[in-house]
Each structure stands twice: as structure tokens, then as C-alpha cells.
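Rest of the complex left out; these chains stay put.
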Amino acid sequence: MTKRIAAFGEVVMRLQVPGVELLSQANTLNYSFSGTGVNVASALARLGHTGFLVSTIPDNALGDAAIANLHKLGIDLSYIYRSGEYIRMYFLENGFGVRPSRVTNSSRQETSFNIAPEATYDFVDIARNIDVVHFCGITLAVNESIRNYMKTFARAVKKNSGTVVFDCNYRPLLWSSQGGYEKAKLHYEEMLELADIVMMNEQDAMFVLGMNTKKEEREAQLKDLIPVVANRYNISVIAGTHRYINNDNTHSLRGFLFKNQTFTFSSVITFSVYDRIGAGDAYTSGIIHGELTGFAPEKTVAFATAAGMLAHTIVGDTPISSERDILRAMTETVGDVER
Amino acid sequence: MTKRIAAFGEVVMRLQVPGVELLSQANTLNYSFSGTGVNVASALARLGHTGFLVSTIPDNALGDAAIANLHKLGIDLSYIYRSGEYIRMYFLENGFGVRPSRVTNSSRQETSFNIAPEATYDFVDIARNIDVVHFCGITLAVNESIRNYMKTFARAVKKNSGTVVFDCNYRPLLWSSQGGYEKAKLHYEEMLELADIVMMNEQDAMFVLGMNTKKEEREAQLKDLIPVVANRYNISVIAGTHRYINNDNTHSLRGFLFKNQTFTFSSVITFSVYDRIGAGDAYTSGIIHGELTGFAPEKTVAFATAAGMLAHTIVGDTPISSERDILRAMTETVGDVER
């Protein structure tokens, strides 16, 4: 039973130095187009749903390139609007071993998405046409106008009995010029009240929502705080992960799902990492898919964790694994060539 | 003392996505030409022998490309014939970590090799000019006409007191449309009766030849079944490997050789894998080289296992290590830059 899911967010151009050279050594870049909304819409399209992106893109050659690449990802572009001149960009230098990867951002001001005028989106109409909407904290940090769009859109969806997903995704840098946690907290609370499914963990509760716990272990903190959050903001499902970076550069991931007052955890899985960016969105998409499809919590959290794991092995920010790929990754061990 | 070895088999075009992108992400392919026969002829040419390939290749630009690349591998092309229009192809997407590599095949029907008319090959003449001939189970699976060529060729070689090598190399997919194990068994038995050196392990004995054992460990099964096979089909040498894929994506390999009623095993060696395809052919070539050169069984099996290991570190299907490279890999540990 496929659903119609819309993600609201900015399209970002990723410009990546191939291999492991630095920007000051290389002279070539690979580019692609991503963003949390792009990643979620694409991932859910691969899982068999219709994934819309609701966004604004410049009406020039860069915008055309974005359009072609979003099409390629299988996203439905019925709610993409064209205006403005600029697209957000980030430059990525791959790390190696002890040397971490590094991101350099272009200006976020004046981008088509950030200055799209109010008349751009007819949220009431879109809300009528979808089952689920997805928002994230990165978008919430943009500016007052975008925050209003988010809340208007979320309310329209709720009015149509749709499901609202909110990924906390707090990035301190984005709020620092706007007054930091204080200001963020207000807007996060508004979104949490509108949300049915929330992606977060204990750190969001402590840092963004200012909650306290006397526990010291991450899992204990989680078990202490997440039920309070679910209760306070009336949230059906809260899910998230704990990530550990090991000395041999592998990562370990453990997913959790809190629903009906009960925690469900995935096992801890450990894996090599090719492309870390966007893997969180794969996890989110796995949770949404599990919930929409009516998986048992154990299956949902295992599916989402496997989806997150696979996303680390795929080139680019955007998850493109099929349900079959993910189900196999849940059960199989490392295998020989498939031939 | 160099020998003249001919391998009979199809030339296959390998089209590989560079890096670890999927076919649906990339837009570039690297291509090369391989196949079990190509790999064995090339590997033995590097080891100082004359390696012939006996095959048919299309008479067009793709065939010209195959010719140029087989030349580059150092194979003697005196018995390459040109007719037909199509060459077999396979597409390879590299895996990463938990995501396995993936092969997609083009049509095997109508290829130049598969439809080469009977008059193409003068097996009697070729047999007079060579010391050893190599066949494999992949070729045996093609069609009735090719199976007849193999048996005719093998008999011609035996008549000239040459050595027949047969690599069981059973691929279930290739037989499924022809009646599966039942049908395959008949042809395998014919080849085993003609063969002096056979590459196989206990799984071939059980699945293809339908043999039974009450043992449960692979090594015990091997020790149970291989002597029976050698005896039943009057085979001088049976060799093969056990492969283990470890959690950290390294592979472990242990070679064995059964000759004069005695098993000889290599130590288990563990190594990182760059390109897995064709590594089995490097092992086969090591066994053939050891036998032709008169190595002691211990040296032959260690040499073949090291040859197999090195083939995993080389780009492409086709082994290209020299005897010096392999001998050094048998004795040395991981080293610093050679400068």
C-alpha cells in the first residue's frame, strides 16, 4: 500500500573533491543535489511510495541541473517552484583515516528557497493531496518566513488528517546568529506539538528543549527523557539512533523506537563507511516506511537501522536502496560477489 | 622448461562501473576482456609458458578491441577465429563493506563463440601443437554443440599424450534452463573421465556428482569424497580451495591438492580484496604451473594459493603476476614501498 509523502526543504548542491585530495590540491569536483527533504523523498520513492519535494529552485542553468538530478532520484516534482537566482552549495573534502572529512558552505542568504515569497506555495492544496509531510530542524533554522511556512503547512496537513514527521536535526551553527537555544526552543516546541512522528535522541531533549536528567549513560538518559517528551508534546512515535565512531574508522549504530510507552532497540551494527552524509535521512525514511506499512516495532527499527547502514555504503547524500536490498541487509552477513 | 597450454573458452567483455557507484548513479564504465580461458592462458603466459586461447570472436570493432586486449595480456592468438556478431558481456558494480558487488549479464545467446560452426576449429591440428588443454564447467554449460567441441578437443589432446585440465566451476544458473544437475552430471562425468587434473571441492562432488557423505565439516567432507572421485574417474590430480569471507571484508583462502592418494594443504592465508573475480583462475594456473614445472606438492599448493591471493589485489579479472611476484608473496610479510 503505497503512500504520498511530501518533504519540505531546500535543495543543496554538493560539490565534492573526488578521491581524498584537498580543495587546495585538486582541480575537479563531482556535483550532485541533495538536502534532507531530497533525501527523504528519494528514499521513500525507492521504497515504493510517491515522494514529493516541496521547494523553490532558481530559474537558471543550475536550477535546470537540480531539476534533472531530482528527476533522476525518482522524486515527484509537481510541487517544485522556480524563482530567484541562487542555490545553496556545500563543498566536501573526503577525509582519510585519522583525517576527518570537511565541509565548507557557500552563503545561505538569498537562495531561491530562503527568499521564496509567500504566494509560492498553496499549502492547503498540497495538504489535500498527500498522506504525510516531513520537516527538519535545518529548515526551521533558516528564517522567520520559512518557519511560518512550516507551521502553516503542518497545520494544513493535520487538518486533512495527515501525518506530520519532524526531524529535530539541531545544528548549533545555524542558530548562533539568531540567539541560539533560547530562540530555537520556542520553534522546536511548536513543531513538536504539531508532529506525530519525531526523530530525536536524548541530546536534543537536553540541549534544545533544556531538559535535565541525573543519568550519565546515554541509554539511561534516553529512557529517562524520551517518554517525557512524548507525553508533553503528545507525540505517537519518537525514534533515533546512537552512533559510535570506532578506532578503525568503522561506525556502529543502534536504532531505537519509542511508541505506546515502549522502547524497541535494534541490535548494534558495525560497518565500514564510504559516505556518511545523508545516512540519518535513510534511517528516518526507514522509520516512516515501517510506520506507514504497519511493520511491528522490532521490524521497523531493524529495517531503519539497516537502511541507515546501507546509506553509508552508497555514493552521495541520497539513499537509493530498495526494500529488497534493505531486507537482505537485515539478515545476511557480508557476501561474495552476486553473479 | 616452458610448455604450450591452450585454454578453450569464451571471451567476455567486462563493463565495470568505476569506484563504488551503482549503474543507476554513474555514467562511465571501464571495460576489459576476460573469461576463464583468457585468465588461465594469460596467467600461464606470465609464468613463462606459451598460453593459447582457442575461441571465436566477432569480426567487428568489439572483436578488434578484444583482440587488442588479449594481445596486451600476452596470450598467443594463433587459434582465435573471427565470425559472428556478438560478444558476451557482463556489467559489474563494485560493492563496499556490507554491500556486495553485483553482476548483470548480457545475453549469452547468439554470441560468436556459442554459435561458431563446426568447421571453425581443427582440434586435431591444435592438439598436435600443445602440451596441455584447459576446459571449465562454464563452457560446458553453453550448449550441446560446444559440449561436443570440448569432448572432441579433449580426446584429440589425450591421443597426443597431452594433459587435460578440467575446472568443474559449476554455476547453477547456467544449467537451470537445461534441466539442472541431472543433465549437468552426465556431461561432467564425461569430462572427468577425460581429465588428468581436476579443479573441484567437496561441494562439486555432492551437488554435481550427487555423492553423499555423513561428515558435516567441510574438511572432513573433502577428505571423504575427493579420493572417491579421483579413483572413480581415474584422475591424477584434484585441487581446489576453501574460501571464508570474514566480517571485516577480508577473505581467507586455504588450498588443497590430492595426488598419489595424499592430501596436501596450504596454510590459511587472510588478505584484503580489491577485485575478486578471476582469482580462482589464478589458483588453477598456479596448480598447472606447479605440476608442469615439477614442484613438490607442498610448493605447488602454496604457490597456487599465493597466486590466488595476489589475484585479489590486481585490477581486472585476469591474473598478471610473474613467478617472482608469487614466490615473494609466499614468503614475505606486508612490506613498505619498494624503492
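Just so it is clear, A and B label the chains in written order, and each chain counts residues from 1 on its own.
Here, contacts are C-beta pairs under 8 Å (C-beta built on N, C-alpha and C of every residue); 3 or more make two chains touch, one makes a residue touch a chain.
Keep in mind that this is a model prediction, so the values were computed, not measured.
**Q** Shown here are 2 copies; how many are in the complete complex?
**A** Full complex, one repeated sequence, 6 copies overall.
Just so we're on the same page, only the chains that are shown with their structure count from here on.
**Q** Counting only Cα atoms for the centres, state how far chain A is from chain B in Å.
**A** Going by mean C-alpha positions, chain A sits 47 Å from chain B.
**Q** Tell me, which parts of chain B touch chain A in their complex?
**A** 19-22, 24-25, 90, 95-103, 105, 243, 245-247, 249, 276-277
**Q** Once bound in the complex, which stretches of chain A touch chain B?
**A** Where chain A meets chain B, its residues are 271-274, 309-310, 312-316, 320, 329, 333-339.
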